[in-house]
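Only one structure is covered here, and it is reproduced in the block below.
Excluded from the complex is one protein chain; the other protein chains are retained at their positions.
And now, chain A:
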Amino acid sequence: MAASVREKQAAALKRMLNFNAPPLKNTAAEPVWKVLIYDRCGQDIISPLLAVKELRDMGITLHLLLHSDRDPIPDVPAIYFVMPTEENIDRICQDLRSQLYESYYFNFISAISRSKLEDIASAALSANAITQVTKVFDQYLNFITLEDDMFILGNQNKELISYHAINKPDIMDTEMEAIMDTIVDSLFCFFVTLGTVPIIRCPRGNAAEMVAVKLDKKLRENLRDARNSLFTGDNMGASQFSFQRPLFVLADRNLDLATPLHHTWTYQALIHDVLDFHLNRVSMDESVGSESSPAGARPKKKNKKSYDLTSADMFWQKHKGSPFPEVAESVQEELDTYRAQEDEVKRLKSIMGLEGEDEGPISSISMSDNTAKLTSAVSSLPELLEKKRLIDLHTNVATAVLDHIKSRKLDVYFEYEEKLMSKSTLEESLLDIISDPDAGTPEDKMRLFLIFYITALQPTSEIDLDQYKKALLDTGCDLSPVNYIKQWKAFTKIAATPSNYGNSGVKPMGLFSRVMNSGSQFVMEGVKHLVLKQHNLPVTRILDNLMEMKSNPETDDYRYFDPKMLRGSESSIPRNKNPFQEAIVFMVGGGNYVEYQNLVDYTKAKPGKRVLYGCSELFNAGQFIKQLSSLGQK
């Protein structure tokens, strides 16, 4: 897979916007204008990939929501990008009857059923608009790509496929079926876009297994149907040249409940945890008139500002996985380089602007040298401005994050949790931290306690438990997640030993480096500089075992599916003995950036391997706690 999944999806979208013809590399081609109509799902898919400007470049003059009031715009072709749901189809039929546009190109995000197609046909007939319906396509794009190597399933109805929905005790079979179908549909679209048929491995006995079985069946059916197979010939494209098939690991959230609750220290994960980060967009309240002094900036007036963190932002791409202190330093460095460049331009400007005032410098500098410098300065101005904008953006975001860290003492939590997860000795007792009124919100304390509870090797005694519960109640926590975790522990006790989180070490950065860093604008007094040592979360370890074909009691029991094999495989014996070069990890029940970052770090350490991460939904710890509470209350 030379092109990342994001590139493939973006290319597919661009093709669609070009009336499903391959885009011409024609310089100054005639503009053809069109209108784009999408529903909320389509909007979520398009927005991380294409900016409004790119849409404009492709000739999209207007982009509108399907269910909004739309005026008739005659003489314009309309491209629809919607999910084939009942209400969408109804609205489409209504559009056809009101004759809003000249011609219609329908693109359905996932495959549309025959009956719904007939509904559209009858509406078109009654409106006498058959000739106007120019093309109908199934796009198979029902997933959202956030990064080059990360994707999530749809965002709109994520409550339906959330962890809560999958694991609630009173779930009915029909509901479960519906959830599985949704997940499998999206995964199928994902593999169609990727153009490969993977080898599937999953653990036994949970939701992941059900998904794997269904996905295998669907892929198999599609491959057998030689006429309509989506994985043949010209659909494969470049991936035909990769001789190996990727490994698809389906994991269930229940394997590892501690990671979503974990406090984190890397930039992207922190933003997701602490600020409102959604589909690569950060929204935060910005207080006007406050300098970026971290301590005690009193907000004078709050505006809500939102920033897009995109793939074009070089700083973001470089530092989204770095530990936060590094990010702070880098922002400072970038600011310094920017100021130096700005001074250079200003200097040139002053030299050029002086006419006859200062004869000395002008005469001494040769003319040709100046013009060359001037042209380079002028052409680099837009870049400089863009850089300044990005630096401002990151300064604001990092300051906001820092505020949170300081007010909630997140570094303390992080350190403590790391120690808990690596089972090294604890310096302070849990009770102290929980009863400490300064450190963190009740939610933070609940997270810490849950991690402790999950990772404890020996079951805690009742007395201790009551003590903790009382302390938690004092700080205002809701105890229902604890009930759920208790149930979960009982359930998974049957399974193997609780996941080992690997040895990690956290060492506070030396005094020397702290002194060095005190010069930076972000004066992180009192915030310990913690250095992350590489450690593997359970998911990464499972992936490692499966990719390298290592034998491990955890993963030996995993089921093996190969949709390309002729007979239905019930065997768990993998036929392929070579380690895999590419893998896709999918977390059923939800995932977060901490896991993603861990996988990215793992991949970096192994050159030549590519790992994609996907999850059914992306939640931060707060949202996960809410789901646990509602589960615990049942």
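Criterion: a contact is a pair of C-beta atoms (placed from the backbone, for glycine too) under 8 Å apart; a residue touches a chain by one contact, two chains touch by 3 or more; residues count from 1.
Methods note: contacts and distances are computed from a predicted model.
**Q** Consult the UniProt record of the chain that does not appear here and report its protein name from "V-type proton ATPase subunit F", "REPS2 protein", "Syntaxin-18" or "tRNA (adenine(58)-N(1))-methyltransferase non-catalytic subunit TRM6".
**A** Listed in its UniProt record, the absent chain's protein name reads "Syntaxin-18".
**Q** Looking at A:42, A:59 or A:632, which makes contact with the chain not pictured?
**A** That would be A:59, which touches the missing chain.
**Q** Tell me which of A:70, A:201, A:445 or A:559 is the one touching the absent chain.
**A** Among A:70, A:201, A:445 or A:559, only A:70 touches the chain that is not shown.
**Q** Given that one chain is not shown, which residue among A:40, A:135 or A:168 touches it?
**A** Final answer for the missing-chain contact: A:135.
**Q** Among A:5, A:82, A:124 or A:309, single out the residue that touches the unshown chain.
**A** A:124
**Q** Of A:112, A:284 or A:309, which sits in contact with the chain we cannot see?
**A** Once the missing chain is taken into account, the touching residue is A:112.
**Q** What residues on chain A make contact with the chain left out of this view?
**A** Chain A touches the chain not shown through residues 12, 15-16, 20, 27-28, 30-31, 33, 35, 56, 59-62, 64, 70-71, 73-76, 102, 107, 111-112, 114, 117-118, 120-122, 124-126, 128, 130-131, 133-140, 192-193, 195, 228, 230, 235.
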